[in-house]
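Starting off with a structure, shown below.
Note that one protein chain of the assembly has been removed; the remaining protein chains are unaltered in position.
Now for chain A:
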Amino acid sequence: MEASSAIRTNSGKLLLSAKGISKTLADRHILQNIDLEIQEGQIISLIGPNGAGKTTLVRVLLGLLTADLGNIYHRPKLRIGYMPQRLMIESTLPITVRRFLRLATPSFNDRIDATLQQLEISQLAEQQLISVSGGELQRVLLARALLRNPHLLILDEPAQGVDIAGQAKLYALIGKIRNQNGCGVLMISHDLHLVMSSTDEVVCLNHHVCCHGKPDQVSTDPAFLELFGAHVSTNLAVYTHHHNHEHDITGEVKTSES
């Protein structure tokens, strides 16, 4: 698994690569010697425990943070659609969802409408952004990333705050967008169950890359088992039989699965 047999998709055109990335924040070695490559049309999921450096890595890849060591290559004129983990809107700022989306890129109303429809949030268009709920806001943020017509989508926990039924849909949608636009996708996720079924490659991060590869390989990798525990892996196996069901229960994935 550790072998450099990084999964290549058919297109195999490099969008972004990172070599030997290290970053220390407040004397903590958050990232140690990270290598990562993202190809056109490839979906890579970044998983790992809390504080493993996932968001830091994404911020370094985006150029929001500078790495202490290592190189980052962006394909020339690479357009990235970034979906941050959170959006804190000042309560003093009145702005509708539509106006917020138009900030991303000067786009026509019909394109915004089409994107909102694709994400099933058309009803939000004229709503004030501060009145939008957490799960809906995730979709608004995804819409903003998509409106940029990105070559690469970078999503920081896209399904956070979305109900379980919505999560599966959201991941399916991300897969669909990839198929339609041929863009690459790098996403951070905690939802191991859902990620495994909708990704080409999994990178398991805990300050360094513990293991990476196809989902079924990673879920049996000793490093993965050590990080997440064997029961998670078993749950994943169980889940693959059920992942087409739509659950209308809300709550933790783990508890609803057991």
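Everything that follows uses one rule, which is that a residue touches a chain if its C-beta (ideal position, glycine included) is under 8 Å from a C-beta of that chain, and two chains touch if they have at least 3 such contacts; residues count from 1.
The working rule: contacts and distances are computed from a predicted model.
Set against the options "YCII-related domain-containing protein", "High-affinity zinc uptake system membrane protein ZnuB", "ABC3 transporter permease C-terminal domain-containing protein" or "NADP oxidoreductase", the UniProt name belonging to the omitted chain is "High-affinity zinc uptake system membrane protein ZnuB". The chain not shown here is touched by just one of A:I95, A:A114, A:A165 or A:A223, and that residue is A:I95. Considering the full assembly, A:I80 is the residue among A:L31, A:I80 or A:I112 that touches the omitted chain. Hidden from this view is one chain, which touches chain A at 59, 62-64, 80, 82, 84, 87, 89-90, 92-96, 99-100, 103-105, 128, 144, 148.
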